[in-house]
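Below is one structure. I have some questions about it.
The complex appears here without one of its protein chains, the remainder shown in place.
What follows is chain A.
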Amino acid sequence: MNQLLILPILLPLATAILAALARDRPRAAQGIALAGAALHLAGCATLFILIVRIGVTALWLGNWPAPFGICLVADYLSVIMVLITATIHTAVTVYACRDITAEQVSSGFHSLLGILTGAICGAFLTGDLFNLYVWFEVMLMASFGLLVMGHRPCQLTGAVKYVTINLVSTLLFITAIGLIYGLTGTLNMADLHGKIALVGDDALLTAAAMLLMVAFAIKAALFPLFFWLPASYHTVPVAVSAYFAGMLSKVGIYALLRLFTLVFSSTAAITHSTLAVIAGLTMLFGVIGAATQMEVRRILSFHIISQVGYMALGIALLTPLALAGAIVYLVHHIIVKANLFLVSGLIRQGGGTLHLPRIGGFYSRHGLVTIAFFIPAFALAGFPPLSGFWAKLVIIKAALEIQHYTLAIVAALVGLLTVLSMAKIWTEVFWKPAPAVQHEQKTDVRFSPWLLAPVLVLALTTVLLGLAMEPLLQFALTAADQLLDPRDYVRAVLGGTP
């Protein structure tokens, strides 16, 4: 049964190859991508059900004896991340049928998206540090390709910032890997869990932990390393930006969550206290940055930063409740943020632009788009009973429980400022009458069901998550327990008694 672990990686990569072969016939490539995405979703859902039933499972690729080969490990955190990736991948692929032009399809959109998805799933499932690095690189390469597709000048300057800073991040990552290998002689994460306690050289270990933290902080767009994100995300096609916004920075958060519980939980107290400060500043600067923007996707980009701060806060606090909060927040955020970016595509289609002063009147003209924006926007802002409210509540409660009052206040305040930003888009796009000077604004825009369906399904998911938070929270608490007490994880990987 554990062979299933390979599916989330194999299916999108196979789809990517088939789509690349068919790229001269855009409709065929689209069909392949849709079928591949649906299969991927089904495969990930099966894996999810399996792991919930039988617990942590490991798969040794090539059947090398532990701990020498590369292994895939699925615990609760991994499977929920993989499932959510497949969901967003499917939604974006459906949306792309109308959003992505035939020219972009023939320059390899579906292949790049498939490779990106496979790499993200690989990063979520791998149990080996060097393998994680390789998946990060594959992910980067695919995202570079998507980022510069069409090579408009605004894309290129944004891409230069994205590419350079992300390359620096991978350099720090591989340096840390070298140091850790020198200290412990292993790169298997479960093996590291035991061996890291035996390392005598605390200074070098802290240095390696710090290097890893900075590397992942760049990926996750934490303060002060976030500037690449709002410089690039608003320049790409809507479907691509939705996928990036949902998934990319969250892989950094996942890596932090994994390594700073499994590997560096006891040894590196300094990294966690640093991370707490950084998390607070990230929340604050992200939301303040959003307040100054007047373009829908740039506002949303800055909100990714402030939201990632909440997850980093959950990781920094390192209590079961805080980690569960971070996991709930991850799930909620990926769905809501991808959805908001997809809605921004509808806004642009209906209004001709994404620049706030030049749009208006959506409330009276586009009822469905209004609903599709309202739900994720106010879930993001944390209105009860939507999912964002519960996610914020759990994180703030966890901060209060261990007397981190300042951080709890910052988290609550940032929630309030998020409302301000969302209300700004709401007033400008939906309530304000359409401005007199219409620049190519059509009055009778009909939205294709290919665009509306994924948006509405994701909005419905947000509502359902909010109304049925208890199962998700219980799941997240179990996942947090697995992270804090990784005996099952270590046993699944190394076998026998750890």
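Everything that follows uses one rule, which is that contacts are C-beta pairs under 8 Å (C-beta built on N, C-alpha and C of every residue); 3 or more make two chains touch, one makes a residue touch a chain; residues count from 1.
Assume contacts and distances are computed from a predicted model.
A chain of this complex does not appear here, and its UniProt-recorded name among "YCII-related domain-containing protein", "Protein TolQ", "MFS transporter" or "Multicomponent Na+:H+ antiporter subunit C" is "Multicomponent Na+:H+ antiporter subunit C".
Within the whole complex, the absent chain has one touching residue among A:45, A:61 or A:163, and that is A:163. Residue-wise, the contact with the chain that is not shown comes from A:152, picked out of A:27, A:152 or A:446.
One of A:7, A:73 or A:177 touches the chain omitted from the figure, and that residue is A:177.
Residues touching the missing chain, restricted to chain A, are 130, 134, 137, 140-141, 144, 148, 151-154, 156-161, 163-164, 167-168, 170-171, 174-175, 177-179, 181-182, 231, 234-235, 295, 297-298, 348, 353-355 (touch as defined at the top).
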